[in-house]
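Some chains have been omitted; the remaining ones sit where they do in the full complex.
Residue numbering begins at 1 within each chain, and the chains themselves are lettered A and B in the order written.
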Amino acid sequence: MQLGVIGLGRMGRIVVDRVLDAGHDVVAFDLDEEAVASAAEAGATPADSVVDLAERLGDEKRIWLMVPAGEPVDAALDDLGPHLTDDDVVVDGGNSHFEDSTRRAEETPAAYLDCGTSGGPAGAELGFSLMVGGPEWAYEELTPVFDAVATGPAGHDRMGPAGSGHYVKMVHNGVEYALMQAYGEGFELLANGRYDLDLEAVARTWNNGAVIRSWLLELCEEAFREEGTDLGDVDDYVAGGSTGTWTVQEALEQEVPVPLIYQALGERFGSRAREDGRFSRRLANRLRYGFGRHEVARREK
Amino acid sequence: MQLGVIGLGRMGRIVVDRVLDAGHDVVAFDLDEEAVASAAEAGATPADSVVDLAERLGDEKRIWLMVPAGEPVDAALDDLGPHLTDDDVVVDGGNSHFEDSTRRAEETPAAYLDCGTSGGPAGAELGFSLMVGGPEWAYEELTPVFDAVATGPAGHDRMGPAGSGHYVKMVHNGVEYALMQAYGEGFELLANGRYDLDLEAVARTWNNGAVIRSWLLELCEEAFREEGTDLGDVDDYVAGGSTGTWTVQEALEQEVPVPLIYQALGERFGSRAREDGRFSRRLANRLRYGFGRHEVARREK
C-alpha cells in the first residue's frame, strides 16, 4: 500500500524506513528539504508541499502525521483539508492531547486515527507500541502499516473511538514518570547507603531474572555503564512534563488519586527550582527560628 | 514548693523564671557556671553540682531536667540516682524518645514524669503546653509547677503512663512539620503565581478570621514582615528532623500511613541534598535520553 508521511524528524523518519522495509510505498514531506531528500534516498517519493503530497496519493489517501503536538498538527490538517474525503484516513502519530484529537476527528473530512506511539528513537529497530483510537474500518485499513511501524501485530491495537489512542498514551507517560522516579529512589538510596556498590552491576543483576526487570531498568544499566556509577556530570534537572501534567489533570477530573505520578511530576518541577530553592522550605527554615530560635541558614550574597 | 532545675539553657531558664514568678523556690544547676550565676541573680539558689543540688533539696525532691535529649539525660540521672528514693519525682522536660523515657522510668529510683514541652523560647511569656506521662500521684504532686510552667491549668495534662508524654510530643512535632510545609506550599504558589502579592498582608488577613489561622501562621506573618515578601536571603536549607523521623518510624510500626508528615520530612532531607542534587532526578534526566534521545542537561565543570 501507499502511505503519505508528513513530518520527517527522528520519529517520522523511522516510520518511513519501517514502512519502506515492509515493502510499502511512501510519499514523504517535511518543511526541511534536506529531510525530504534524505527520505527520497531511502526510497520514498519526495513531495514538495502538503498539497503536492495529497495529489500524489490519489484517491483513498492514507496519511501519517508525525509533527510536533499542537499547532503544527492543526496547520497540516488545514493544508490537507480541501484534499480529503471520507474515504481517506489520517493518522496522528504524535503526542497530541486527547481532547485535541477528538476535536480534530470531528473537524477532519477524512477518517481520523489518533495513534499514541511509544518506544522512542531508541526503539527504532524493535518497532513501536501503537495505541490507536478512531473508526474500526480505518484502523483495519491501516493495519499493514501499523504491522510495519509497530513491533508487529501484537504491538498495536485499537483502544476505542476517537481520542482513546492518545488517552491511553497520556496515561502511559504518566506511569513512565512514576517508574523512572521509583527506580531513581532505589538507586539514590543505594548510592547514599551503607555499601560501596557498582550500580551497573546491580542493574544488570536485576535485569536478569528479578521481579523489577524492565526496559527502563536496561536503560538504567546503560546509563551507569556510560556515565559511571555516580552518573558523572549528569545534572539534577529534568525537562519535559506535558503528558505527565495532562495525566494528573485528567485524574483530577475523574477524582482518581495518582500520588506517585503526581510526586514524580513534582520532582521535575522541583529540579527546575534548584537555583533559587523551594520557597516552602525557605519558609520552614525561617519558622524554626520563629518558634524555636533555631539559627536561620542564610544564602551567601 | 521547691524545685530543682538541672539545665539552664534557653528553655531551662524559662522554667526557672516562670516557677520563681509563681512564688516557688528554685535550686538551679548547669555545667555552665555563668548560667548558674545568672539564675541566682534572678532569685534561684545556685548549686555547684548535681549532687549539691540533690542535697539542697532535702527529702521529697522534685527535680526538672531540661538538658538535651539523649546522653545528657542519662548522665544527669546517673549522678542523681544514689540520691533518689521513691518519694522523689524527676521530670524530663526535654525532647526524649518515648522508649528512652519508659526505660528511664523503670531504671530511676524516683517517680519519673516524661514531659513533652511545646511552645519554644518564643512562647516564654505565654507559657508552654506540657504533655505529661507517668504516675498519677507524681503528676498531681507537681501540678503547682506545671501550672506555672504551662500557660496555666489548661496547658498541661497527664496523657497516661510512662512514655506517653513524650509519645504525644513526638506526634505533635510530626504534625508540626506537616503544617509548616502546608503553609509553605501555599505561599510558594502565591509567590510564583499570577499576582504580585504582599505575603505579609495575605498572612495578616488570614490570621484575622480565616479558617487556617494559627500561631504558625502568625509566625509566617512575622517572617514576611521581618524578611520581606521574598524572604530575602533565607536559604533553602531546613535543619532538624529527629522527632519527625521518630514519628514516621512509629507510624511504620503501627502501620498507619502518614504521607503528609513523611513528605514534610523528606523535603528537609531534600533541602540538604541541594548542592549535589537528587540522584533520582539525575537518573531520570539521563533516562529521558535513553528512550527519547532528549538532550541531557549536564553540570558545568
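The rule is simple: contacts are C-beta pairs under 8 Å (C-beta built on N, C-alpha and C of every residue); 3 or more make two chains touch, one makes a residue touch a chain.
Since we're looking at a predicted model, the values are computed, not measured.
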Assuming the complex is a homo-oligomer with 2 chains given explicitly, what is its full copy count? 4
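Quick note on the criterion: only the chains that are shown with their structure count from here on.
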Quick one: how far do you have to rotate chain A to sit on chain B, C-alpha fit, nearest 5 degrees? 180
Measuring from the mean C-alpha position of chain A to the mean C-alpha position of chain B, what distance in angstrom results? 48
Interfacial residue positions of chain A with respect to chain B in the complex: 10, 119-123, 180-181, 183-185, 187-188, 191-192, 215-216, 219-220, 222-223, 227, 231, 233-240, 259, 264, 267-268, 270-271, 274, 276-288, 290-299, 301
